[in-house]
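Below you'll find the structure I mean.
Note that one protein chain is taken out, while the other chains of the complex remain in position.
By written order: A and B. Residues from 1 in each chain.
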Amino acid sequence: MTLENKNIIKAIAKTITIVSLAFIVIVSVILILNYIRLQSVSPESNKVVEHLIIKLSENSEDEQLKTQIRSLDLITRKAFFSTHTQLKAGALLLLSGVIIFLLSFKIFHSFSLKNNDHSKEIKTDYWLTKSKERFWIFFISGLFVCSAFLLMFLSGSAYTDFKTLAEISNHTQKNQEIKKDSSIKIATTDTIQPLIEDTIKETAALPLPDENAISSNWPNFRGPNGLGISYHKNIPTDWDGKSGKNILWKIALPLHGYNSPVIWGDYLFVTGANANKREVYCINRHSGKLLWAKAADNIPGSPAAAPKVTEDTGLAASSVATDGKQVYAIFGNGDIICFDFKGTRIWAKNLGVPNNHYGHSSSLILYSQRLIVQYDHNKARNIIGLDTKDGEVRWNTTRPGKISWSSPSMIKKGSSYQVVVNNEPFVAAYNPENGKELWKIECLSGEIGPSPAYANGIIFAVNEYAKLAAIQLENSPKILWENNDFLSEVASPVAMGEYLIVPTSSGEVACYNTKDGTIFWQHEFDIGFYSSPIIADGKIYLINRDGVMHIMKLDKIFNLISEPKLGEKTDCTPAFAKERIYIRGQNNLYCIK
Amino acid sequence: MDRRKFLKTGFQAAAFISIASVGGYLAHQTLNDELVWQIDPYKCTQCGRCADSCVLSQSAVKCVHVYKMCGYCDLCGGYFVPQAKELNTGAENQLCPTKALKRTFVEKPYYKYEIDEALCIGCAKCVKGCEAFGNGSLHLQVVQSICKNCNQCSIAKVCPSDAFVRVPTNKAYLLKSGWKG
Partner (left out) sequence: MIKAYKIAISFLIFLLFSALGFAQQRFPKPDFESGYVPPETQVPSANGVWMEYLDVFIFILLLSLFSYFILKKRSRKFVIWGGVFSVVYFGFFREGCVCSIGAIQNVALALYDSSFVLPLTVIVFFLLPLFFTLFFGRTFCAGVCMFGALQEVVIYKPVKISSWLQKALGAIPYLYLTFAILFAVTGADFIICKYDPFVGFFRFSTSPGMFAFGVGLLLLGMFVARPYCRFICPYGVLLSWVSQISVKHLTITPTDCIQCKLCEDACPVDAIAKPSENVKPESKGTRRLIFIFVLIPVFMLLFGFITSRFYEPLSMVHPQVRLAEEIALEKKINTKPASVEAVAFNSSGMNSAELFKLANEIRITFYRGSWIAGLFLGFIFGLALLQSSRFKRNTIYTPDKGSCVGCARCFRHCPVERKEG
């Protein structure tokens, strides 16, 4: 290769190098600008278009606005996708530019390479270098160690002690042990101290519920202790919703709900909900005046969108519970809220959105200062004891078996109470003080709707396509008898003395002998029952889905007393007070005298 | 010198044995198939992170449609915004930010919904709508022809519900095949 040739190649290489370098710079600048632009054009959140759509919702007929939205949206999308394509193309261009630059530069460089000059030799002392190395190793690690120590002293422990927290969150079984050993040896931080104090305080036995107050009111779903029995006399037997005969008052409720009315003193409580709103209503039960309607909103943890539920469950299927001072309500999205009787919010929280394919429907019940929530998910079945005072979880027991839609009942054995819950495959009882499981019996199957009934030491559990089981409540409960002639699906059975009433969804009613399961009588009505029967004043009150109340004598033979009509469909269970019945229809609430 | 050589051979043998034994141990629990990332549609909460957490500027996660499960509704919860005034293809009525969902008439009263994969950015808005109001036939999947199969999927790292799982290549998709069990 001649020198001239060499020089030509070198010149060409130099030019290509410079040109490609300029090219790289230009493409990089364009790419960076493009990238910045891409950050601002996201079709996912286009503020202008969103604003216009909100404007459109006020005036949905504005054609000009629609055209504007559509063209703006198109421009944004075009910009988004073309910027992406440009970025990709730009990157490819840049890459090829870099390759050309590298190649030409190498060629150019190889021509200008001079031989290395080794004449000047740098004298290095072997051991001096080594000792320098040692110094730097020490210096760097020393820096590391010192800054680590400094950090250690400067930063306090801002981290949660999960071990203690896990124990406390799960202290269901531990209450007793903590009580025994009050000098708990767990490391505590400020975070946990109050929790521990509460735990210790809480281990003191709760006062027993006021039985008189409970039985003279209707404090929760299916009345006192959730067993479907009213202790009042002179209950009306004749009315007509259409003509207004014996209807004291009738009011329309703002929001729909399948929950049943609950009564304490002069007050009646119901709730209603739709996908956007959840409300609790307090009504003067004598005048029918809506005293207050409070929204359950702004609750920490409450999901933005309501979970999907079936039409026939809704988001307000659970009835409220009251202890005479406060009222507690739970909704299908897991919101649980407490108001006092004046409507002041005491506390509210979200228990986690239930993963429930029909929707949460178990009602609340109270035991002394504990609000007991049967909280069933597809993933976990819990029974939770909340403090009525602040809504804190006092205990939380995960139940074995599958999800259920029934509600817990409170059953008194001796001087203590048990919370009895139905779910596939068990009927199980829990200590309302600490959530400990007392016993369980395997007897049910399927998707369980009916709640337990109880009379004279026998618990009755039933489900459609499963069976009816009578459980003798002893120290170790056992099944007394079983039957599967008449099984209820939604409505709960009710029992008193030797009579057990089981209504079915297809319209049959059977009266069993509680002692042996023989059938005293059976009757077939035309319309099925979702509402649960209530025994009051020696009579059975059972309202069908069309709103016709069948009033029967609680007797060994079938004896229909009357069949007054509400004139409105209903699936709710009526509430009973002295000389009054309160029935929630599909849209209206009736007071019957 | 001999001692040094012996030591060296010893080290070499030790290194060889340890590498080989690690290899043997790993080979014992190896898989004959390669693993790829996929979304379990039943765990997905449609948080929208798939759209912008992928290492690719346009996410490898896209919406797929299981036609077998679709109700072919006129009022499609995955296609229309909840407050849609009219059931037409106007931008103000569509849920999809990139209009990647195509609506075509089949027969009264059924409409077919198809996804234009090139336009889909995996934002899960339609999935959320379909889950909330429909049969849940729309759901997100990692499109394997786009996915770079990163050693650590950057979306999996930020998925709030652990819906990202590694599946063998011969079962690279977790399509909803039927009704939730």
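Everything below uses one rule, namely that contacts are C-beta pairs under 8 Å (C-beta built on N, C-alpha and C of every residue); 3 or more make two chains touch, one makes a residue touch a chain.
Predicted, not measured: the structure shown is a model, and the values here were computed from it.
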Residue, one of A:Gly244, A:Gly265 or A:Pro303, that touches the chain absent here: A:Pro303
Contact set of chain A toward the excluded chain (per top definition): 35, 87-88, 91-92, 95, 102, 105, 109, 116, 118, 121, 126-127, 129-141, 145, 148-149, 151-152, 155, 157, 159-160, 162-163, 165-166, 169-170, 191, 299-303, 308, 310, 334, 349-350, 352-355, 357-358, 377-380, 382, 396, 398, 447, 464-465, 505-507, 524
Touching residues on chain B - with respect to the absent chain: 8, 11-12, 15-16, 19, 22-23, 25-27, 29-36, 45, 47, 49, 55-57, 64-73, 106-107, 110, 112, 133-136, 141, 143-152, 154, 157, 160-161, 169-170, 172-173, 175, 178-181
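The rule is simple: only the chains that are shown with their structure count from here on.
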Whole-Å separation of chain centres (CA-atom averages), chain A against chain B: 27
Chain B partner contacts - residues on chain A that touch it in the complex: 38, 43-44, 46, 49, 52-53, 56-57, 60, 66, 69-70, 73-74, 77, 80-81, 84, 87-88, 305, 308
Touching residues on chain B, where the partner in the complex is chain A: 48, 51-52, 57-58, 81, 83, 85, 90-92, 97-99, 119, 121, 123, 131-133
